[in-house]
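I have a structure I would like to understand better, so I am pasting it below and will then ask my questions one at a time.
Complex shown without one protein chain; remaining protein chains in place.
Going in written order, the chains are labelled A, B and C, and every chain counts its residues from 1.
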Amino acid sequence: MKAQPDLSVSIGALKLRNPVLAASGTFGYGSEYGRFVNLSDFGGIVTKTLTPEPWPGNPPPRAAETAAGMLNSIGLQNVGVEAFVRDKMPYLRKMDTALIVNVGGGPVEEFVYVTERLSDCEGIDALEINMSCPNVSGGLDFSTDPRRAGELVSALRSITDLPVIAKLTPNVTDVGEIARSVEDAGADAISAINTLRGMAVDIRTRRPVLGAVTGGLSGPAIKPVAIAAVYRIASQVDVPVIGIGGIMSGEDAVEFLVAGATAVQVGTANFVEPRSGASVARELAGWCAASDIHSVRTLIGSMRIPSQEDVPCHPL
Amino acid sequence: MKAQPDLSVSIGALKLRNPVLAASGTFGYGSEYGRFVNLSDFGGIVTKTLTPEPWPGNPPPRAAETAAGMLNSIGLQNVGVEAFVRDKMPYLRKMDTALIVNVGGGPVEEFVYVTERLSDCEGIDALEINMSCPNVSGGLDFSTDPRRAGELVSALRSITDLPVIAKLTPNVTDVGEIARSVEDAGADAISAINTLRGMAVDIRTRRPVLGAVTGGLSGPAIKPVAIAAVYRIASQVDVPVIGIGGIMSGEDAVEFLVAGATAVQVGTANFVEPRSGASVARELAGWCAASDIHSVRTLIGSMRIPSQEDVPCHPL
Amino acid sequence: MSTIPICQYDAEILSNRQIGPGLYWIDLLAPEISRHAQPGHFVHLIASDVSKDSSRQTWLRHTPLLRRPFSIAERDPEKGVFGLIYRIVGGGTEILATRREGERVDVLGPLGRTFEPIRAGRPVIMVAGGVGVAPFLSLAQETVRDGRSDPAEMTVLFGAATAGLLSGEEKFRQLGVDVKLATDDGTTGHHGLVTDMLERELARSPRQCAYLYACGPTPMMRRCQAIAREAGIDGQVSLEGIMPCGVGVCMACVVPCVIPGDRSSPRRYERVCDTGPVFDMEEVVL
Partner (left out) sequence: MSTIPICQYDAEILSNRQIGPGLYWIDLLAPEISRHAQPGHFVHLIASDVSKDSSRQTWLRHTPLLRRPFSIAERDPEKGVFGLIYRIVGGGTEILATRREGERVDVLGPLGRTFEPIRAGRPVIMVAGGVGVAPFLSLAQETVRDGRSDPAEMTVLFGAATAGLLSGEEKFRQLGVDVKLATDDGTTGHHGLVTDMLERELARSPRQCAYLYACGPTPMMRRCQAIAREAGIDGQVSLEGIMPCGVGVCMACVVPCVIPGDRSSPRRYERVCDTGPVFDMEEVVL
């Protein structure tokens, strides 16, 4: 029998049992799926974006199914950082897996407020900064403008000892530029991607399907876009990249690792298969074993580009 | 029996029998599908992007299937404008449908060269400018920088009497900004979207699946992104918008029209169903008839956003 | 959040048959779900065949992508079986209708908040529109089975577009529950809206209804709210909502709610899958 492959990876100071995390907004505050899913199957869990105050979110409908994907316009409905610390942390603290808390807000001060409140709080392993939620006005600005993205990360970097992970949007001309800027500002890692800007129209009523008109596209449909973004970011920065977008299987996870990711997050797939974390990690282990790979770390960024043939192709 | 709905639309001076066009690069030079598809079922046909000289394109593999979509990295392999005029135009001229010729190139001078050569050529109804091919180096620049996009369109607008349609990429922070700029520069219409930047990795060989590493994503997977882009562009400009991205059915076409498109192009669907032009137009007519719509023109931009309830939702 | 355990089952299809135009009944073997389910619970299932011994890519097995929610219409805890009634409206339900006996369906449940039980001496009316009848089949069956109330104290008002869509009706009669039918096209029963029937019913014998349940299209439920308010009757509605997760994590399925009785109180968005699908009639803004 082959030895179990070593699945552990590090995101800076943060050690993960395996590289499969649950993505923010798709796993609530852990306890919901915790009722019937073994959370320790995950390398870690990223909780729903928190704002300083409870936030009502967008008008419904907030979701629509699309070809191999879904649109959502939740608009960051969340309990607010106080209720989170009071009501959700006791459960999350007992959970046997890494806890990454996702931080959001409108102006920089709100991010700062949430970050400060969480930095005091025992049991949190890292913060992920949602600079890219397309569903709140202004939310996009931070990760579409390299300067502002850098400013936000600097502001947070200086007030917490926790690892700071910047989560980027794909809805930009060059995600590599934003990545360089947040790395320079001190981000310990980069998560990519958040959802793609998308929309659907109900042709019967001639109304937008989503109450908020536009929303974010996720699921298998966006995987090729996510892989391209991860590859681009990994080519531009030295900090670890966490790949997100359309992952449903262990092979999908391998694809992200080979393209340059150090870990991955599973989002929409949780809705389809609440045990996706477990199955992706298990399939990843199985694939490594079958491919004689002793540590997933050897996969990271291992893509080889074949040299183009010496004789280029001439015009017809 | 109900009267046949009126499917005709105008893109500026260009009158179309119906709003369903074949998208550039997915319908060759007309003659290939013309062997067994009735071209007059289409409102018009957009031919493969032409460059001044024959162009060899990218190394294979050039395509890969993805969830509800495909990646391609053709890299504009084409016969060049001379051979096009000599060998392809005689066939195209006899075709009973509108002919839109797609123009490409590297530097502005190449676009100018192709445009001048085509402006002399009888039988062409409009030019579509591919400012957005993600598969040739530099190709993206024209439609990611509003200033350069405007310059290119101005240069071409001044040397031809044909309607000039600017085809935009979705791989930008704000496609609305580019749209405004090409409208100001004199574009008669705007086509959107070209493919999304994407990539896939063969995990067995750890090589990129495409010879060119990255490629463009098309098909039903990208429809929500395309609808959002069309809606955004239509809100920013007055010229007609031609919607493209993932259209497979008459209902998809209606969705684009309601979101603000005056016409649509069918791309990847041609590969799946070579008679997509006919079937989309037929289904569009059927849908209009069933919905008591006498002219498709009444659909254009007819989306209504319901007013948000007076009492906004308060925090929990 | 209910304390009933959520199970995920690879449930065997015991039967899957057409019972009306575009209308189907499916029986699934899932002992734990069937043991715990209460009237009002729903399940979240994968319509397509997702068996793992397949060389199809994971995403390809999962087309369409999301689970589909259906109310439990009947259960037999002894046999470990529960039944659903479903109408073909799109791709998911059409694929479900092609699934055969012996195949397996991935099903998650029981989910959601359940109905206020029916109690003896408190007569109720259940207003059902179309497949909205499903949870009332459960409610009537369980109530009679437990002997909690006399079948004579339950009235079902069941409306649909046409007679063929009133399937399920006979099950109430078997339980001794009175059913009054309404169809939009007049093919059977009252020719018109089921809510008109409700108004007539309340006008005729107001004492016959101490509590009102409603499940069906939104306009129907909105009308039921108004009628109940006017008549001063309490009640519950069972709502639908687009449900990516079905278990309260994604926040997609929300409905605006107010403090019951205070319609001008600040609204908050509540999850249909978790706080609902059953809500107090006066709590939700439809």
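Definition applied: a contact is a pair of C-beta atoms (placed from the backbone, for glycine too) under 8 Å apart; a residue touches a chain by one contact, two chains touch by 3 or more.
Remember, predicted model here, so these are calculated numbers, not experimental data.
Interface note for the absent chain: among C:P21, C:G90 or C:G261, the touching residue is C:G90.
Between the chain not shown and the residues B:T115, B:N130, B:S181 or B:S249, the one that touches is B:S249. Note on the undisplayed chain: of the listed residues B:P19, B:G43 or B:G69, the one touching it is B:G69.
Interface with the hidden chain, as seen from subunit C, comprises residues 54-57, 60, 63-64, 88-91, 94-95. The missing chain lies against subunit B, touching residues 25-28, 32-33, 35-36, 48, 56-57, 60-65, 68-70, 72, 74, 77, 219-220, 246, 248-249, 251-252, 268, 270-275.
The rule we apply is simple: only the chains that are shown with their structure count from here on.
The minimal number of chain-to-chain contact steps leading from subunit A to subunit B is 1. Contact counts per chain pair peak at A-B. For this pair, subunit A with subunit B, the centres built from the Cα atoms lie 32 Å apart. Per-chain CA centroids place subunit B at a distance of 45 Å from subunit C. Within subunit A, residues 56-57, 68-69, 219-220, 246, 251 each touch two or more of the remaining chains.
Looking at subunit C, one finds that residues 57, 59, 63, 256, 268-269 touch two or more other chains.
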